[in-house]
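Yeah, one chain of the complex is gone here, protein chain that is, but the others are all in their spots.
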Amino acid sequence: MTSAPAIELKGISKAFGPVQANKDISISVQPGTIHGIIGENGAGKSTLMSILYGFYKADAGEIYIKGQKAHITDSQAAIAAGIGMVFQHFKLVENFTVLENIVLGAEDGALLRPSLRKARKELRHLADEYELNVDPDTLIENLSVGHQQRVEILKALYRKADILILDEPTGVLTPAEADQLFRILDRLREEGKTIILITHKLREIMDTTDTVSVMRRGQMTATVKTAETDPEQLAELMVGRKVLLQVEKAPAQPAQTILEVENLSVTDDKGVERLKNVSLNIRAGEILGIAGVAGNGQSELMEVLGGMISGQGTVRLNGDALDLTGKHSDGRSRRARGIAHVPEDRQSEGLIMDFHAWENVAFGYHHDAKYQKNALFMDNAALRADTQAKMDKFDVRPPLPWLAAKNFSGGNQQKIVVAREIERNPDLLLIGQPTRGVDIGAIEFIHKQIIELRDQGKAILLVSVELDEIMSLSDRIAVMFDGEIMGERLPQDTNAQELGLLMAGVTASEGAA
Amino acid sequence: MAFLDLIQLFDTTIRLATPLLLACLAGLYSERAGIFDIGLEGKMLAAAFFSAAIAYSMGSVWMGLLAGIGISLALSAIHGLASITFRGNQLISGLAITMLAGGMTVLVAQSWFAQGGRTPSLTDDSRFTGIELPFAIGPSEAEAAGRPLSQLIAEAGPLQQIYSELISGHSILVYIAFALVPLTWWVLYATRFGLRLRAVGENPASVDTAGVSVVGLRYAAVMICGVLCGIAGAYLATALQAGFVKDMTAGRGYIALAALIFAKWRPWYALSATLLFGLFQALELRPDMIENVTGVAVQAQLLGALPYILTVVILAGFVGKAIPPRAGGQPYVKER
Amino acid sequence: MEKMPKWADVVLIPLISLILAAAISALVILGIGEDPIEAVKLMVQGALGSSNGWGYTLYYATNFMFTGLAVAVAFHASLFNIGGEGQAMLGGLGVALVCLFIPWPHWSIALIAASGAAALFGAAWALIPAYLQVRRGSHVVITTIMFNFIAFSLLNYVLVNQLRPPRAMDPASAKFPEATHLPSLHDILGTVGIEFSKHAPANISLLIAIAACVGVWALIWRTRFGFELRAFGKSESGARYAGISPFKITIVTMLISGGLAGMMAINNVMGESERLVLNAVEGAGFIGIAVSLMGRNHPFGVFLAAILFGFLYQGGAELALWTNIPRELIVVIQALVILFTGALDNMVRMPLERIFLALNTKKEG
Partner (left out) sequence: DLGGKFDKSFNEAAFNGASRWAEETGGKFFEIELQSEAQREQALRRFAEAGANPVITTGFAFATPVEAVAGDYPDTKFVNIDGWLPEVPSNVQLVGFQEHEGSYLVGMMAAMASKSGTVGFIGGMDIPLIRHFGCGYAQGAKAVNPDITVITNMTGTTPAAWNDPVKGSELTKAQISQGADVVYAAAGGTGVGVLQTAADENILSIGVDSNQNHLHSGKVLTSMMKRVDVAVYNAMKDGEALETGGFTILGLAEEGVGVAMDEHNAALITDEMKAAVEEARAKIISGDLTVEAYYTNDSCPVHKF
């Protein structure tokens, strides 16, 4: 192929205040191909695409579209250049109809009615052509996530985009929905459209893309033909060194049952049942891993056990029932009972970003007797000393109790949370996404801590969307789909494929049938 | 209670509801675009003063109206600067603007006219007077007949009473205010601008990624708000009254805000809400009417507080739920 | 990495904002044909030049400490209490009832009871908006605005129909009995041999206000409740994780906030006018917002800002007395301070951050 590249980026740089999100990035993408971009959390993928889409302004660099230098000053210019983007977080107006969302910004004139009429016709046309069916008159808030994504794609197509950027489109989709998405993408590629696909999932990259670029810490580390690479190489490029996929650990020695969960259900404030009659138990000295696509009830399970939301059913800790709805159903009561909780979202839940590190080390445990000076006041000096000790032990860098949480890097923030929870010496540790957005060194460290806690005879409930992490840490694996436990497996008796099917809601029997 | 009494009560209601309606619609544009505005009161007050001051000094009420709109726009620009450009706290900005207007009007009025913070009374050309609609019994008929207008109307048939007393005889600004209701509805729901305006108040990122300027839309909304507050203020000082006195808005901006919540940010509901609150104000002036009808004397203080109490009740969700535009009050930040 | 050193945030930004507000105020004074330098001289002379001036300055400052603390406490829990005005009105009612209807043997006991009543009434008036926010989802900002108006109507009703003595014209209560009159600064300082103006209204409430500053500081930064309050204010989801009850924090914080605003009444109602007049609060509830913003929500900052505003108030009164500058000038200054420190904060902050960032990178480079 000798035609001009559909997209060419030269020397793109972008800083957000002190954070250098993109550093001198150059890539070129051929027309009619699917180009993958992978990279760790925070590598700068979304930023780069947002620059291409005119959402952010680059500090330096040039953009060429079909060989022509383009001045993409805002999204309008990007749309005019034929670029469409489906953001990681959808940009839809929840209480507008599908139709209104589609015409928004692409109206034909000052009056709405002709635009809407035209869009309705065009929409029917697009639906037929690409199998993108959605009811134009439904409100967005009444659509499933998968359908909302279709609206986003339709928005781009309606604007005649022939370059389509998708930012982590499958993170929120079921495997079936994801498969359908990839069929649509194939169709679009056949039409000659150029697609940029951002994802964390190596399988998707291998299956669908023609070429792939790897980003790390704001820089583009490599661009290769998909056919000429393999997942191991990509993973290595992504994190900058060989990944230790296997965690070293001794076999579990489970003892008495610590946690018993029977028929636990959670209904959210919209009345949707998020957790459906879940039953499980964990014994002392074992790690139960929960696998599943994000949004299938794992968060609710953690939250109800951690006392953040209420639920129905029975939960026993060391044989005594926990209060699930009443006065003692909050996080404080859970901690008092010996449950520690590393939440999935450390920035908005696990830490108060504006608090000093020493305040965060007391966060949740601020009623502990050892932190009190007297009946009235807290003992801040003791707290700071305690923090210093924890920071040294967990190798938090920099080891300064006075620093505000927001001024630590993600991995060190996570270490503070993990230190706080593990050092409490709980009977049960709930730990969600322990290594999300954490660098590889910290991952290893945190994994080691989890195993050590297990070996001290504690029960651990681990939730992670990283299948690798689940497989390598857990002593037993439960798979959740749509609020239910689809099945339990032992890591040594299963493989990613089987788990993947369960995660998609396909049970073994169905699979066989 | 006689029919005519009722008509007259409603007539008063219309006059008193007009500034509330204008301010309420002003707030509607701004808040629908996601900019909360508790500074309606201040903008009205500043506009009231400047419209009266300019109308007096130039002898033209239209110049006064323009001046009122102008000063209100200037305050809107400050609000826009604070809440859009500098992404500050919209509530604090609104509050500061109201205080600024409260202080500045008196300060300027005192140094300009030296009449203790008021403007001189406006005479005929420098104020809006009632418009007599065709076929209505108005002052000219009264003059011709040489009898008081009230008598002529009392003798007319009920339809003519409604027409002459209730519908005819208001100042042009009243008719403009009422015409603004369907206009606002149309703008909001039938035009491109309206779609974008509503979208920017719900999810500004959706507008931004659609290639439309969030800042531009929000400024436009804030400016429309300024224009309407300007008219509201000018109405107070040059139509309802003939001159400015200190603090003459007397909390109307806040009542309008209450009405806006009551109206769930919708134009037709805004009309009903402001008419209701206008009726409360009218009844406050006619305690005899309530007493005649209900047989109990209602405390004037209670009537005065009713709009606020009702708003709290509505806000508390005991009677229908008022959900504000989702992005309301939050500055749009795309880069931290 | 911090974008800016702490001292710049705590000292430099408010200072620049204040200078901007002062500069515009000076322009306003010039605009109405007066001399700003003369005006400042007169204000300083009138407010700080004599013990009488100080007495008034401190009297006003006492009011503002209470209302400023009220706003600041709520701010830490991310609640914006605009209802200080109404809460202080109700506090006044509490003080009046206690002073009028119970025969007190000594001012000290009366003061304790009146403080309690003031705090109770103010807190009660804040309770409803707080409850409606946590349980019914109505925003305290709007409800407290509404409650200011409702408080005014209520007070108006009570004063006109219940508390106004026969034959009196004012919507005001009768004078409180002698036994409830509080010692003024003159009396207090007299005991240690310091001459102080006899007539200035500053009174023992000042000491209570200062104690309240210390108390609020300890509450916010030294107690478990303060810890929870600040955590809740910074991150609601974090608070939910830690088992901090939003209901408890919101309700208790607003009670404290309303109570502090109500406590203002021991200064203006019990200490100064010694009767309850209709507009006793005179906007101090709103000034509390300016004071809190200016003082960066820290009790010590509130203390300093309250004195600054007390100075502005007394100085402004002097201006109105001896020049043609109306008292509304203070309202303008107050509005400008709120505008610059509160709403246009980023206008000052963004360029400063850029400067510090540039300095830092240079240092590192």
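We just call them A, B and C in the order they show up, numbering each chain from 1.
Rule of thumb we're sticking to: a contact is a pair of C-beta atoms (placed from the backbone, for glycine too) under 8 Å apart; a residue touches a chain by one contact, two chains touch by 3 or more.
Everything numeric here is computed off the predicted structure, so don't read it as measured data.
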item: Contact set of the excluded chain (shown chains only); value: B, C
item: Touching the absent chain when the full complex is considered, from B:71, B:214, B:245 or B:276; value: B:245
item: Residue in contact with the excluded chain [from B:115, B:213 or B:272]; value: B:115
item: Touching the absent chain when the full complex is considered, from C:14, C:129 or C:171; value: C:171
item: Subunit B residues that touch the omitted chain in the full complex; value: 4-5, 8, 11-12, 15-16, 114-118, 121, 129, 139, 142-143, 148-151, 236, 240-243, 245-248, 250, 282, 285-286, 300-301
item: Those residues of subunit C which, in the complete complex, touch the missing chain; value: 52, 56, 59-60, 156, 160, 166-172, 175, 198-199, 201, 268, 272-273, 275, 277-280, 282, 317, 320-321, 326-328
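Operating definition for what follows: only the chains that are shown with their structure count from here on.
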item: Computed distance of Cα centres, subunit C from subunit B, in Å; value: 31
item: Euclidean distance of C-alpha centroids - subunit A vs subunit C, Å; value: 46
item: Subunit A-subunit B separation of Cα centroids, rounded to whole Å; value: 48
item: Per-residue overlap in subunit B, given as positions that touch at least 2 other chains; value: none
item: Residues on subunit A engaged by subunit C in the complex (per definition of touch); value: 17-18, 306-308, 330-335, 341, 343, 345, 348-355, 359, 362-364, 366-367, 372, 376-378, 380, 404, 407
item: Subunit C contact footprint on subunit B (complex, rising order); value: 38, 78, 81-83, 86-93, 95-100, 102-104, 106-108, 110-111, 117, 251, 254, 257-258, 261, 299, 301-302, 304-305, 308-309, 311-312, 315-318
item: Subunit A to subunit B touching residues, read off their complex; value: 16-17, 53-56, 74-79, 85, 87, 91-96, 100-101, 103-107, 109-113, 115, 155
